[in-house]
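With one protein chain withheld, the remaining protein chains of the complex are depicted in position.
The block that comes next holds chain A.
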Amino acid sequence: MMPILQIKNLTKRYGGLTANNDISFDVAEGEILSVIGPNGAGKSTLFKQIASFVSVTSGEVLFRGKTISNLAPHVVARMGVVRTFQETTIFKSMTVRENIIVAHHLRSKASLLGFFLGSKLARADEAAFGKSADDIVDFLGLEAIRNELASNLPQGHLRALGMAIGLATGPTVLLLDEPFAGMNHDETMKMVASVRRLRDERGVTVMLVEHDMPAVMKISDRIVVINFGEKIAEGTPAEIQANPRVIEAYLGSEDAAIGM
């Protein structure tokens, strides 16, 4: 089967700084693939390149065999490749539910004019979005904060909301940049389960960047390791934990917590 994403010789330079260099790997449909590496390794840059939020200096990303590099981000999102953000990125002055509803944009069948005039199609869309938003709220266990203003939420809930927004677009591939950051152990385990169910029940292919190694080892089918912008390893969690280059890279940094 053709890989859903092919990352080919991806390189990004910011002036003289090489954020990542000649990275290649494939992502299979329906897999959960984690990208790990020390701070500043180039993980977020990789995700931004895949989702076309930054241009690629060289190399390309193929989605179902077609290049998606250097397109506008909303075009790539429309094709089904959607990212979430490492920084807390939500619509602050909307409620949780409003955030999720507005993120259904790609699923509208009615035109903006149709929405303005309140056409039948538009009203059907609104109803469908409301229902789907409630499903997502239930799916991620956000019932208690459904009508809470996003700016009032604690960090853990913000991460979950970021994921809910990504989910609402109906992605084929979801790129989660540090989805468990700022969550306590219980919250993380709940999210790990949610991501798993996302793949199992909805068939979404998930890529994620995470520093929480126990969570990464638990959730991933495969792992890609990046260090100083270079891919240094790729394999199953067991293979990665036993890989000497990975251990060396992690021992050289503060979080020497790869073996667990």
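Simple rule for what comes next: a contact is a pair of C-beta atoms (placed from the backbone, for glycine too) under 8 Å apart; a residue touches a chain by one contact, two chains touch by 3 or more; residues count from 1.
Convention: contacts and distances are computed from a predicted model.
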item: Per UniProt, the name of the complex member that is left out, chosen from "Spore coat protein JC", "Carbon monoxide dehydrogenase medium chain", "Tryptophan synthase beta chain" or "Amino acid/amide ABC transporter membrane protein 2, HAAT family"; value: "Amino acid/amide ABC transporter membrane protein 2, HAAT family"
item: Candidate in contact with the missing chain, chosen from A:Ile165, A:Val195, A:Leu208 or A:Ala249; value: A:Ile165
item: Hidden partner chain, touching residue among A:Lys12, A:Lys43 or A:Arg83; value: A:Arg83
item: Touch criterion as defined above, residue of A:Leu62, A:Leu149, A:Met189 or A:Ile247 at the omitted chain; value: A:Leu149
item: On chain A, residues whose C-beta touches the chain left out of the figure; value: 51, 53, 72-74, 77-78, 82-85, 89-94, 98, 101-103, 105-106, 108, 110, 112, 115-116, 118, 122, 125-126, 149, 165-166, 168-169
